[in-house]
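Sharing a structure below in C-alpha cells format, with a few things to ask.
With one protein chain removed, the remaining protein chains of the complex are shown where they sit.
Labels run A and B following the written order; every chain starts at residue 1.
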Amino acid sequence: MSSVPENASRALPRVRSDAPSRWQWIKNSAATFLLATTFFACLARVLLREKAKLTNDKIVLSLAHWQLEPGVTKGFDEMAKRYNEVRRARGDAEIEFRQMPIPEGAYGQWVTTQLMGGTAPDLIEIGFLPYDTLLRFHARYFTPVTREIFKPNPYNKGTDLEDRPWKETFVDGLGEGIPALQEYYDVGLSTFSCRMFYNRELLKTLTRKLVAQGKLDKELDAPPDNLREFLSLCDKLHELTDESGRPYLPIAGSPDRFGLINWLTISPLSAPVLTEVDDNCDGFANDTETFFAILRNRFRFDDPRLKKVMAITRAVTMRLQPGWNSVTRDEAVMLFVQQRSLFIGAGSWDGMTLIKQAAEAPKPFAVDITQFPMVYPSDPEWGELSWGRPYEKPATGFSFGMTKMSKHPEVVLDFMRFLTAQKHNQEFNEIIGWIPVVRGAEMSKFLQAFKPNLHGVLSGYSPVLGAHTETFMNQTNPNLWIGEDSNGKAFGVQEWCDRMNNRWLGEAFIDFEQRDEAYRDQLASKETVLATTRAKILLNSDPQMKKYLQQRYNGAFDPPVDAIRDIARSRQLLQDARAEARKQGRLK
Amino acid sequence: MLLLYLWNTQAPGPEGQNDSHCFLLSSVDLIFQIALPHSFVTPTILSNRFAWLDPRFRSLPVGMMSLMMKSVHSLTPFRIHTLLLCTLLVLLAGCSEEYSGPKEPHAAIEQGWVLIGVAEWDRAEAMFQYAADHAKAGSQDYLHAQFGLGNAYQHRKPQAKPAEALDVYTKLAAEDKGGEIGGFAALSVARIHHLKLYAPENLDNSHNSDSTQRPMFTPILLILSLFIGTGAAYLLKNRSKQQGLLALATIILAAWGIGGFLDRQAPAAADTTSVKPSAPSSLPDAAALDAIRAEYQQIVDGFPNTRAAEEAAIWIGSTWIAQMTPESINTGIAYLTKWVEAHPKSDYLANAYHQLSGGYEIQENYNDDLRVLIKWDENNQDPTANHASAWFRIARIADLKVHDEATAKAYYHKFLDKYETEARRFLAERALQRLEGGPKKEGQP
Partner (left out) sequence: MSRRVAFKNIRHHLSLYWFVLPAVAFIGTFNYFPVINGLLHSFYTWNGGDVERVTGTQNFVDIFAYNPQFWKSFANVLVLGFFNILKMIPSIITAVCLHRVLSERLQFWYRVGFVVPMVVNSIVVVLLWRMFFTNGILNSLLTSTGGMNLLVWFSNACAWISSTLHINIFFAWAGELFKPGISPNWLGTGKLAWLSVVIWGFPYVNQFGVLVYLAVLQSIGKDVYEAAEVDGVNWFSKFRYIELPLILDKVRLMMFLVLLSTINDAGSMMIFFGLDGGPDGVLQVPAVFMFREAYLSQKMGMACAIGIVLVVIIFLMNKINAWLIQPAE
C-alpha cells in the first residue's frame, strides 16, 4: 500500500492561463445574480408587508384557468365588470379582478406549486391532475361549499329558481360532490356535448348527382336521422368520386370520433338488456352486476339483442374510411376539411375550431351540425332495440374550486354565485361560446344543436370491470370493427360473441379479485372520513351546528357498514355462482 | 414574472403557516418557471411521494424531479446545478424559524384534526401529543387529546400504527368509563379488530385461480434453462465454442419440450374458462365474528346512552348479516328489528333501516325490503342526502318485484317531480306509462 504524499496537491502548479474574462465571469454569474436579486426583493417585500398592514381597501379576486381562448378571458373580464356594477349598486366595495390563463402543458404543475407554496389564487379551475392528487388537494387546500350549496342562490331572485337550493339550479345537480370527502367543493360554469358535423354544400351537390343517377329520390341538405337510411346514403355516396377520381369516404373516423358515434348511436341500443343485468333495481347496469349476470348465466354475450347491437356496430364501422382505427382524431379532421368526407363527430368544445378550419381550408365550406342518426323503433330488424336517444349526462365542466388561501372567501363565494345565476351564466356562456350549466339558461343559436338530451336511455350492460377487462375489450373490439382478427381471419359478430363468452369471464375474475383487494384497502379510508366528521361533532359547542354535523355524520355512516356487507355478499355470490356454473357444466 | 411572484407572496399560508415560507417557495417556483418555460410533463404525481415533508420544503424535491424529468440541461443556458444549490441554501437559510402550533391545548386539538383531514400525520401526532402533555389530567381536553392521538395512529397512511392506537384507546376507554369519548375509544378498538378480519392480507393467494391464466411451466423452465445453459456454455467455452452452443441449445430445447408437455397436462386449454377445484371465500369465520360481536356488545353494555353504543348495536346487526349464512342473516334482521323498536327516537334509526334493507335484499325478501327502504328514506335526516336513488329503487322494487302499483306510482312521481335531469327519468316515465296506460312516448325519435 502506498499513500499519497501530504503535499501532493499543494505541489500542483496553479494554472491561470485560461482565466475567464470579465465578460465571461458576468455571463457565468448572471443566474446567481438573478436568484439573489429575486430573493432579496421577495425578502424586502415580505418584511415591508409584515410591518405595514394592508391599508388598501380594494378587494382583489384572482382566478386561474387554462382556457387561453380570447373569448374566455374576455368573458371573465366582462362578468367581473358586471359584478362590480352590482356591488356598486349595493354599496359594496368594488373588486379588482385578476385572471391568470396558464397553458395546459404547465397547468397541473403550476397549480401544484401554487397550492403547496400557499400562493394560489382565490379560484382555480379543476383539472390536469390525477384523481388521487386532486382528492388530497381538495382536502388540503380547498374550502368546501357544502353548507352554501343547499341554500338558494340570491342572484336567482325573480326567476323560477328563486327558492331552489343552489345545488339544484345546476343541470346535473352537481352530482354527489366528492363522495370520498363527503363534501361539495367545485362549482361548474359550463357543460358540453357532442354532435355530428356535416358539409351541407357537398351533401347537396352529391345527393343531386345521386338523384340524377336515379339512386336517390330527392336532393338532401341534411343527413337522414334514421340510421338505416343514413348508412344506405353512405354507401351511395361512397360510389361517387371526387375530382381526382377517389371515392368519397362518407364518415371521417378515428377511434375517438367513432367513440362518439358509439356513445350516441350504438350504446343506447343495449338498453333492453338492463332487465337481466340490473340486479339491485337501481336502474343502472354496473360492471359488478354485469359480471354476476354473466357468471350466473342470466345474461350472455350471444344474447340475440346484443348480437344485433354488434351487427349495427359492424355496419357503422364498415362505412368509416379504411384504416380509421389507427388514425388520430386530427387525421380524421383532415379528411373532413379536405372535403373527402361529409360527416364527422365532434364536441361542443372543439366544434368552433373545426368550423374555423373548414372556413380557412383551401376550398372553404360551411359546416352544419345535427344529431347523430338513431335506430327508429319502426325498423324491421333493429327496431326492438330502440328505446330512444341516449341520455347525455349533463356533466358540469369548467369547474372552479375556492382555495383556502382566499383572503375574502365571502366575496369569492358571492362571485361564484353571481357567475352561476341563471341570467349571468347565460350571458357568460354567450360570450365564451359554450353551453350554460344552469337550468333555464338559454344557449346561443349556434349551440342549440348541442342541447344535451336529458330524457334518454342508458347502456344496458357494462363489460369493463377493471384494467384486464378493459384491455381485453380494447383488443377484441377492433377485430369486429375491421372484420378480421390478428391472423387475418374473418371476425364477425359470431366470432365476437364466441371470444367474449370464452375469455371475458377469465379476465373479469382477475379484475374482480383486484377490485376486492382494493375495496378492502379502502375500508380504512372510509373509516378516516367518518372519524374526522365525528371529531367535528365532539369538538363543536354550537348546538345547531352540532345537530347539522350529526345529521351529516349519520348520512356518512352507511357506506363503511355497507362496504363490509358488500364484500361479504359478492364473495358469497361468487362462490355460489361458481358452484352453480360448475354444476351446469359452464365452467370446467 | 418577477412582479407576479412578488405579488404572489402576499397570500397567507393555508394552515396558518407564517409567510416566510411563501416567498421562499415563490423563489423556487420562479427558478422553475424560468428554467422550464415550456414544460410538457407534469410532475404533480410526484408530490404525493413527498407528503411526509414539511409543506414548506415540499416543492423543492418535486421541482428538482421535474427538472430531471425534462432534462433541462440541453434546453436552458442556465447552470441548473448552481441554481439548485443556491436555492437549497436559500431555503435552509430562510426557513430557520420553527413552526409552532397553538399553545392552548384545545386549539392544538382542533388543529390536530385539521391536520388529520389533510393527511399530515406527523404534525397531527405532535399537536395531540402537545395537547395531552399540557392539558390537565382527566380533563375533557386531555381525553380529546388522547382520542385524537389514537386516531392519528390509527388512520395514518400508508403505514398505520395499530398497536399504538390500540394502546391509547384501551387506556382511554378505561379512564372515561361510560363517557362519550371512552365509548368511541372502545368502539375504535372494536373497529380495528373488525377491519383486520377484512384486510387484504386475508385474501387467499390463489386469487387468479379462476382466470384463464394458469401456471405456465414453459417460461419458468426457459428462464431457468437460460441460467443453467449460460453456466454450461461458460464452462465449455474454453474447450469448444460449438460444444458450448450445443449445450445451451440442448438445455433450452429440453426446457421448452418439458414445459410444453407440462402445460399440455394442465387442466385447461388457453381459450376456455377454467376453475380450480376449491374456491375459498376469503371471509372471516363464525368464531372470529362472534368475538367481534362480543366486543361490540361490551360497548353497548358498558357505555349505555352514548352514540358509541348505538353505533355498536348497528355493527352487531350488520355483522350478523355479513356472516352470510341464512341463519345469521335472520338473526341480524331480528336483532336490528328489535333495536329499531326499542330506539324509535335514535339518530341512527335510518342507519338501522338501511342495514335491514341490506339483509332483506340478500334474502330476496322484497316485501320487507320495500317496507324498510321506505322507513329508511323517511328517517334519513341528512340535509345533503340525494334521495333520487332511494326513491327510484323503492319505486322499481315496488313495481317489478312486489307489484305494489300504488307505491311504485307514488315514488316514480316523487322522483320525476324532484329530479328533473336525473339519468333514470326515462325508465321512470316508461314504467309510469306502463302502469298508468296512455300512449307510449319513449322510443319515438
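Please note the rule applied: contacts are C-beta pairs under 8 Å (C-beta built on N, C-alpha and C of every residue); 3 or more make two chains touch, one makes a residue touch a chain.
Keep in mind that what you see is a predicted model, and the values were worked out from it rather than measured.
When the full complex is taken into account, the listed residue touching the unshown chain is B:L248, out of B:L248, B:L336 or B:A428. Of the options A:L264, A:I482 or A:L549, the residue whose C-beta touches the omitted chain is A:I482. Contact with the chain not shown here comes from a single listed residue; of A:D132, A:E162 or A:E176, that residue is A:D132. Of the listed positions A:T73, A:S232, A:N286 or A:N325, the one in contact with the omitted chain in the full complex is A:N325. Residues of subunit B in touch with the missing chain: 45, 48, 64-65, 68, 81, 85, 157-159, 200-201, 205, 208, 211, 213-216, 218-220, 223, 226-227, 230, 233-234, 237, 241, 244-245, 248, 270.
Touching the omitted chain from subunit A are residues 1-4, 6-10, 132, 322-328, 331, 334, 466-468, 470-471, 474-476, 478-479, 482, 484-488, 514, 517-518, 521, 525.
Convention: only the chains that are shown with their structure count from here on.
The residues of subunit A lying in touch with subunit B in their complex are 28, 31-32, 34-36, 38-39, 41-43, 45-46, 49-50, 105-109, 111-120, 128-130, 132-133, 136, 139-141, 146, 150, 171-173, 176-177, 184, 225-226, 274, 280-284, 374, 376-377, 386-389, 391, 393-394, 403-405, 407, 439, 454-458, 502-503, 505-507, 509-510, 513, 516-517, 520-521, 523-525, 527-528, 531-532, 534-536, 538-539, 548, 550-552, 554-558, 561-562, 564-565, 567-569, 571-572, 574-575, 578-579, 581-582, 586-588.
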